[in-house]
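If you scroll down you'll find the structure; I have some questions about it.
Note that this is a trimmed complex: some chains were dropped, and none of the rest were shifted.
A, B, C and D label the chains in the order they appear, each numbered from 1.
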Amino acid sequence: MMEIENILKKVKSGSIDIKDALDLLKDMPFEDLGFAKVDHHRKLRTGVPEVIYCPGKTSDQIEMIMTSMVSKGSNVLASRASPELYDTLKSNFQNLEYHKNARLMTLKINEVKLKGMVSVVSAGTADIPIAEEAAITAEMTGSTVQRIYDVGVAGIHRLLSTRKKLEQSNAVVVVAGMEGALGSVIGGLVSCPVIAVPTSVGYGASLNGIAALLAMLNSCAPNVTVVNIDNGFGAGYSASLINRQIVLAENLEAK
Amino acid sequence: MMEIENILKKVKSGSIDIKDALDLLKDMPFEDLGFAKVDHHRKLRTGVPEVIYCPGKTSDQIEMIMTSMVSKGSNVLASRASPELYDTLKSNFQNLEYHKNARLMTLKINEVKLKGMVSVVSAGTADIPIAEEAAITAEMTGSTVQRIYDVGVAGIHRLLSTRKKLEQSNAVVVVAGMEGALGSVIGGLVSCPVIAVPTSVGYGASLNGIAALLAMLNSCAPNVTVVNIDNGFGAGYSASLINRQIVLAENLEAK
Amino acid sequence: MMEIENILKKVKSGSIDIKDALDLLKDMPFEDLGFAKVDHHRKLRTGVPEVIYCPGKTSDQIEMIMTSMVSKGSNVLASRASPELYDTLKSNFQNLEYHKNARLMTLKINEVKLKGMVSVVSAGTADIPIAEEAAITAEMTGSTVQRIYDVGVAGIHRLLSTRKKLEQSNAVVVVAGMEGALGSVIGGLVSCPVIAVPTSVGYGASLNGIAALLAMLNSCAPNVTVVNIDNGFGAGYSASLINRQIVLAENLEAK
Amino acid sequence: MMEIENILKKVKSGSIDIKDALDLLKDMPFEDLGFAKVDHHRKLRTGVPEVIYCPGKTSDQIEMIMTSMVSKGSNVLASRASPELYDTLKSNFQNLEYHKNARLMTLKINEVKLKGMVSVVSAGTADIPIAEEAAITAEMTGSTVQRIYDVGVAGIHRLLSTRKKLEQSNAVVVVAGMEGALGSVIGGLVSCPVIAVPTSVGYGASLNGIAALLAMLNSCAPNVTVVNIDNGFGAGYSASLINRQIVLAENLEAK
């Protein structure tokens, strides 16, 4: 806003005339967009990492972006990072961590305080990498996470035995491939929002995750929303966002 | 043709008699097709109705087929029959019954004894017509049927409370639209074969039942097989066939 | 829990022996499921209507369900209700309202206090019925709703002029057909969760909403989750759930 | 059930009071699920191997699972196992066998008695690996298997010459890619249930098995049900289940 304020000051002082000010303002389209985020949202972002989606970027580009983020004091979360990328970058960034399963690189400049509760539930062993992507993303964005893995619907008792834990969540991420039925079952068990992540686990008529995606979109539980196939990052981010809004509301009132 | 020629020569020379020649010829490929189904299968078919798939046939054609079946003393099951078709035919066939929900017409010349146990389970109220198509088909083919309706996975406790009943089945038909998750859940609860029927119930990304079909084909329970969307008839027929084979085996040995 | 407690009492008193008690407990599978929802979730549901999905149910069935709900003192929300259904039922239920655009019937036994803020945004005029389904659902479940309609991306200035309003939301529902681009644009403008509803508005390659659905699932904004095509109800329900959790948290702490 | 019985004993003896017993029971959700499978089902499972689906599991995970199974005295069937996996594990498990074509590993702790009859039929040479997966699965689960390979419909006489053998089956598995027509033809030739397995054999418009899958789902024979593309395991398991139910029924009555 500095720039606009300066122009106004010059108008007031008469150092530029109105017509020139008008032209200057016209030429500054939109650069002030984003200046007006209200306070309670800004709080949400405190300590939230900046995010890099790695595919299609060279390691040089990623290094440059990370360096810039670090210089601003921001934590970094890089998704879909290959082991090779990590090997290339690790000597340049102290504390850079690689989460192999989840294909995430994280770099913590600031401590992240974990609050509230997000549950990340997965149907099968093969879904765990995507579940980890969701879980670590939620943790990096400030949420306490409980992992509940390998509770597919064909052995419903395994799932039901976790019901109490599930009920403590402010949001639940459900990760499942194949028939993707877990989303609906959990949607019926909890009262909070459920974010379903279809995975590409399966073969044949799983159509690389389309079967699970369609099943989740057709959930008969009204508290289920869906993200893209294998998008553990998006699910973890959204679930954590819901959780942090609640935590924030508690804290706001607690004051 | 050498073999046939040799047999004929032996018949002519009298070195084998006609009955033996006939048996030999029967055992050669193809010529006995359609007449030589072995006994234990024939038993399976006793009292089984002949089936008419109505779409694409005129009421005149259907009347003619039914008249022919009745004259052979066979019960009749006509699937996907419209109310108009029934209205046209009911005056011609005493005892013709119409099952509106299930779109089935049945005509019983012979009493059907219900044996064993087939369970027909449906997820939602809107799936009941297809479930009824399965249930009546199973009954018309000699199976006792228990109906367990409205036990969708989003309220898993409703389903679980029927577990004991489910365990008494020789085969289970599971009818579900939308996300089609019920097949996998029941597949995990019972030890017998489960035949899943996706229905076209739903909207949008249900793609007229494709979503449920794909989900069921990707079931993680190994005892689940699938039929076409809305094919209650085929599921009821196959489940009843499994059930009757078991009943038959029990009876065979009981003698 | 009454039943289990009674059994235990009888065990204690010796009026039944342990083996019989064990059998009784075995036969009560799961009926207590759902009894243990922790308090803070129960609060969420206070005043929340029970929901009826109308397609595939007869008017008699719906009347029966509504009568039962009313007798329990619950508000009622019936989705995808036809005008004919309303005409059939309106004489039986005083105060039954019909929202023609949204295809919703509502029946308020208890006053619903609107709190927090959910924004419902639609791209085009033709998307308004689904947007209204979302908005009324959110209101019936206790959320204040602001409607921001006809702000499609091809005239981006119309959308941008509503930015301030959008930023006041705890959750945003975005309703768009055709290219479905609005979800991503709004996802980038706000910090709260965005629930995107693809609509079947369009023709040709819109594939009855599949184009918009796919676009929304591929959103490059990480705070966007998606529901089924034309599922205004689900989006409104989930957005309202997020909003009420925040309101609840504020109130809990405020005490 | 030991735990529940102990609680009841303590209630009876007064060593805990009813309220505490109630709390304990509440906290034991579902762990007793599965204890009540009725006897005739339990028999079915005697000697049935435990099954591991290998993709997405590390060799360490698989070794651990197998060790646990072996320690319980269970046979093991591991599906979709790579040659590398077998090479890694073979030194640790005496008697571990690898069926290269079928991508199955088997480990027999207990002898498996083969009974009844399951036919496994394949259309072409390229379908044999999936057919073998079905056949070995059926054998590992206690069914006698007859293999009838390379009898595709374009040379119908080859198929017809096997009719007698087919008629001896309690269940038939039909494995076919490309146009998948074999399911319907065999469905019309036999009276028992037919389980059709579409394969991904083919190119172009076979769409990796979708063409065969759709053809099989549209079978005009009512005794055909379908499993996922290339799911020889599921078909063999279900066919064997049907067969064993019949064998069991014969044996039950034979006593």
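Throughout what follows, a contact is a pair of C-beta atoms (placed from the backbone, for glycine too) under 8 Å apart; a residue touches a chain by one contact, two chains touch by 3 or more.
Computed from a prediction, not measured in an experiment: that's the story for all the values here.
For this homomeric complex the structure file specifies 8 copies in total, of which 4 are displayed in place.
Just so we're on the same page, only the chains that are shown with their structure count from here on.
Counting C-beta pairs in contact across A-C and across C-D shows that the higher total falls to A-C. As for how the two copies chain B and chain D face one another, over half of their interface residue numbers coincide.
Here the CA centre of chain A is 23 Å from the CA centre of chain C.
Centroid to centroid, with C-alpha atoms defining each point, chain C and chain D lie 41 Å apart.
Touching two or more other chains at once are residues 30, 33, 36, 213, 228 of chain D.
Chain contacts here are complete: no pair of chains fails to touch. Taken in their complex, chain C has these residues touching chain A: 33, 36-38, 41, 44-45, 51, 160, 163-164, 167-168, 170, 190-193, 195, 213, 217-218, 222-229, 233-235, 237-238, 241-242, 245-247, 249-254. Of all residues in chain A, those touching chain D in their complex are 124-127, 156-157, 160-161, 163-164, 201, 203-206. Residue ranges on chain D touching chain C, taken from their complex, read 1, 4-5, 8-9, 11-12, 14, 18, 21-22, 25-26, 30, 32-33, 35-36.
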